[in-house]
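I have a structure I would like to understand better, so I am pasting it below and will then ask my questions one at a time.
Note that one protein chain is taken out, while the other chains of the complex remain in position.
Now for chain A:
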Amino acid sequence: MRPILMKGHERPLTFLKYNRDGDLLFSCAKDHTPTVWFADNGERLGTYRGHNGAVWTCDVSRDSMRLITGSADQTVKLWNVQKGTQLYTFNFGSPARSVEFAIGDKLAVITTDPFMELTSAIHVKRIAGDSTEQTEESVLVIKGPQGRINRAVWGPLNRTIISAGEDAVIRIWDFETGKLLKESDKESGHKKTITSLTKAADGSHFLSGSLDKSAKLWDTRTLTLIKTYSTERPVNAVAMSPLLDHVVLGGGQDASAVTTTDHRAGKFEAKFYDKILQEEIGGVKGHFGPINALAFNPDGKSCSSGGEDGYVRLHHFDPDYFNIKI
């Protein structure tokens, strides 16, 4: 296949997200402007100007009208997707690391980093249908985990929040009460910082990727470990195909190891694994730096990866991708 290369960002990519219909791709990077692209040909539609720091995360509402982005400038902003205008700004005391709309787009979960005296926290904000009525107030604030919380996502039916971060423990919190319901097991869980989480299309299981060079598949309701996928590189990003039973892991070397290993250009790859057999299917090379973000189009026929090199690579799969057998 011929990937489409999009170089709209000057700095490393941090996050990629497709909208529900699969025709728009939102990319966030350490330069301060999230960008939206057309997902079929990679043409840039626009950029959202306004942040003053690296944009770590974003999410788009189901009707693709609203975009929420979290940034290192300690704000989370709501944008009009079509016009690129800012609708609202939430202010926090520390950089925002992860945002996600709830099902129904009436709530959003936001995680903030530990900063000075503040510990890391998970905030839930109500999102008003009409942005003029938007208020700053939090519905719920959860404090507790040590270290940075890299990702927090909603559980099924918005009843729970799943969080994972630097302490390598996955936690499930009850949304109504804010109480901790479950924690992942220390022995079978990750050993190092969890960098990314992604949910299955139906929400019954989710995948976590960690710097301990593995990714693990968990059941959402019981938090039991289902599968483990191991690689040779620390995993920065994970994605699950909504169509086939494939799992994609992207990562890179630790920065310290870079100069000591051979440095052929374009050799950082996204690895495809069979979800059930845990075996590697193959790899797609091409990035010039570690892969920081991966996303699958909801129709499962294309995927995109964003790297430390500032490039977004959009792959439309060949027909034989769908016929791969182990």
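In the analysis below, a residue touches a chain if its C-beta (ideal position, glycine included) is under 8 Å from a C-beta of that chain, and two chains touch if they have at least 3 such contacts; residues count from 1.
Convention: contacts and distances are computed from a predicted model.
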For the chain that's not shown, choose its UniProt protein name out of "Beta-adaptin appendage C-terminal subdomain domain-containing protein", "Coatomer subunit zeta", "Autophagy protein 5" or "Eukaryotic translation initiation factor 3 subunit G". "Eukaryotic translation initiation factor 3 subunit G"
Tell me which of A:Leu5, A:Leu157 or A:Ala201 is the one touching the absent chain. A:Leu5
Identify the residue among A:Pro12, A:Gly42 or A:Gly189 that touches the chain left out of the display. A:Gly42
Given the full complex, what residues of chain A touch the hidden partner chain? 1-8, 21-24, 33, 35, 37-49, 63-64, 82-84, 269, 272, 280-286, 299, 301, 313, 315-316, 321, 324
